[in-house]
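In this view, the complex is presented without one of its protein chains, the others remaining in place.
Then we have subunit A:
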């Protein structure tokens, strides 16, 4: 595989990973935290409902997990496609 093909495949895999990550990013904040909150109102969390928890804390925790997952996955992709820094 040429360098060019390798970097194209790498970029496709990266974009796919970004799209999935951003979907989760949007679902936990705009979704669970705001728009879908009425649907989660049945799930009680400490005196309120799950939507409130996502809006004030849950979304932040998911954001953190997303960034670290992305960094870990990308470092593996770098190596697999031979485009890493070393």
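Everything below uses one rule, namely that a contact is a pair of C-beta atoms (placed from the backbone, for glycine too) under 8 Å apart; a residue touches a chain by one contact, two chains touch by 3 or more; residues count from 1.
Methods note: contacts and distances are computed from a predicted model.
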Report summary line: Of "Cation/acetate symporter ActP", "Spermidine/putrescine import ATP-binding protein PotA", "Cytochrome b561" or "Mannitol ABC transporter permease", the UniProt protein name belonging to the chain not shown is "Cation/acetate symporter ActP"
Report task. List the residues of subunit A that touch the chain left out of this view. Result -> 7, 10-11, 14-15, 18, 21-22, 25, 29-30, 33-35, 37, 45-49, 52-53, 55-57, 59-61, 63-64, 66-68, 70-71, 74-75, 78, 82-85
